[in-house]
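What you see is the complex with one protein chain gone and the rest in place.
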């Protein structure tokens, strides 16, 4: 995936509308939480863990748009704060592997387990 | 960025711990919202729009970890629901460009504007 | 329930610590979202719709504390913005009753239904 292209397009989009004035880390984190809630809303009453929603073509489209909004705000944040997304993602998986040793974590309902 | 590698590592991580049983779209959307809230928590009392937090090396580290958690859960969702992340992200930017015409949107505080 | 007493105690608590400077509507809405996420975190992997968590005494205690945090932040907001909580709650139920007519809403999975 070419992250730089998407970041550039997001930057242009905001600049053309003079919206960069609103895009500080605090505001973008709020906006990100709002977009995630729109995804959660789609699944909140589901009795199939969300599987029926994913199977329905129209709802799938709506899900894809929410996923896109979430990712785009995440990229705005990453761009603004100068974070290497790939690097931090891979490091976090390694960190979690240590934090949750396989034998101790196996199949545990892990009420608060991460990832 | 090589998304497939990260998705694969996330898949292995969950499989090794027998955690895929918890990872349906509904639960993952909840987990995603929890991780975003951990990012929001870092910025909630900031008087600098989050800029002071980003400048502080220790807080920056904490921010990077939350960003990683958010991205990794997003990738779990994308993988599980078979979504082309790059494609939907670019399409959404185009859609928003139509939804928010430049002249009408320029500099407007745009209380509810997206992106 | 005596709302005024709780509001007063919350006000004293913040004043004594000189924390009112952080408590504007924007920041408090963020803090509220963080507390709700802490409740969501308790239920996110539950296979019983949260019922097992409620039955477990220790988890029940944790749930009660999150509920308290959520309510207390909500009261801070209500106090700061001078909102009559009882009045708006009852009005909203009436409004929803019109928005969701019984015959049309009956038993519907109502993907996006409110309340």
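To keep things simple, chains are lettered A, B and C as they appear, and every chain counts its residues starting from 1.
Operating definition for what follows: contacts are C-beta pairs under 8 Å (C-beta built on N, C-alpha and C of every residue); 3 or more make two chains touch, one makes a residue touch a chain.
Just so it is clear, the structure is predicted and the values come from calculations on it, not from any experiment.
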Touching residues on chain A - with respect to the absent chain: 22, 27, 30-31, 33-34, 36-38, 40-41, 43-45
Interface with the undisplayed chain - residues on chain C: 1-3, 5-6, 9-10, 13-14, 16-19, 21-22, 24-27, 29-33, 36-37, 39-40, 42-44, 46, 49-51, 53-54, 60, 63-65, 67-78, 81, 83, 85-86, 88-93, 95-97, 100, 102, 105-110, 113-115
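Note that in this section only the chains that are shown with their structure count from here on.
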Turn needed to bring chain A onto chain C - CA fit, degrees, nearest 5: 180
Chain centre separation (chain A, chain C; CA means) in Å: 24
Euclidean distance of C-alpha centroids - chain A vs chain B, Å: 2
For chain B, residues contacting two or more additional chains: 22, 27, 30-31, 33, 36-37, 40, 43-44
